[in-house]
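Got a structure here, written out as structure tokens. Questions coming.
Only one protein chain is missing from this complex, and each of the others stays in its spot.
Up next is chain A:
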Amino acid sequence: MSPSFSRKSPALRPHDRGRRSRTLTIGAILLLATGVVQADDFIVYSPHVLATQSEIELRGYSYSDPRADFNGGRAAELSISHAFTDWWKPEIYLTRYEKEPGGSGRLLGYEFENTFQFTQPGEYWADFGFLASYEHQIVADKQDAFEFGPLVEKTVGRFTHRFNAIWEKQVGAGASGKYEFRYSYSGTYAVSAAFRPGIEAYGRPADHAYQAGPIVAGEWHVPGTTSSLEYRFGVVLGLNAAAPRRTWLAQVEYEFF
């Protein structure tokens, strides 16, 4: 999970309702057409776990929107992980940084995240897994949180579709007590291992925020080693007024065995 900014949910104006309706329609079409959807710490998790693989990952995002609710907002996090089996990959987020719009940057805390792979790739109609994490905050105005949900991936030839449905529940003093839902989708086409262009889409119904846009991802094997470098860059555009106009995404990862 990555930091997400709290933002006051504005009352929907008539034209916003129209936009929202169109957005929901687009989301429904995507869902029905692909069987996959997407979420909002601006990553779409794969259910796949590669046994014995270790990873060091740095990822972040930055809003590009002159409106005061979004201007200057950005976040980044650094994590390490190791897949102890072919079905369980724990990941520790060592550093989580956030700069809220109009505020100053600060470190938020730590997170323990687990990816569970339930099925072998290609064994069934789609591949299934589960995400479960606990986020510990070190700042006074943020609550600890649990996060969980199914991860789905479907490959068709060189196309890969992923869908995440994630529920988050704050815990501890001042927690809202409600489950907050978000979903995410990514669809990519593997031109080569190093170049996989595609789209990502994120929906946060509680914020009435919906975003989608192009991304490019890929990996390079480091010659003479059992390691590789992965990258993902993109920009997702706000599909309605409650979402930032542009969110720039970046992720780099070093994987080794």
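Here is the rule we go by: contacts are C-beta pairs under 8 Å (C-beta built on N, C-alpha and C of every residue); 3 or more make two chains touch, one makes a residue touch a chain; residues count from 1.
As a convention for this text, contacts and distances are computed from a predicted model.
Only one of "EfeO-type cupredoxin-like domain-containing protein", "Oxidoreductase", "Protocatechuate 3,4-dioxygenase subunit alpha" or "Sarcosine oxidase delta subunit heterotetrameric" fits the UniProt record of the hidden chain, and that name is "EfeO-type cupredoxin-like domain-containing protein".
The chain that is not drawn here is touched, among residues A:51, A:92, A:107 or A:175, by A:51.
Residue A:126 is the one among A:126, A:217 or A:239 that touches the chain missing from this view. For chain A, the residues in touch with the chain missing from this view are 24, 27-28, 31-32, 35, 37, 48, 50-53, 118-126, 128, 150, 152, 155, 157-160, 163, 165, 181, 183, 190, 192-193, 205, 221, 225-226, 228, 257.
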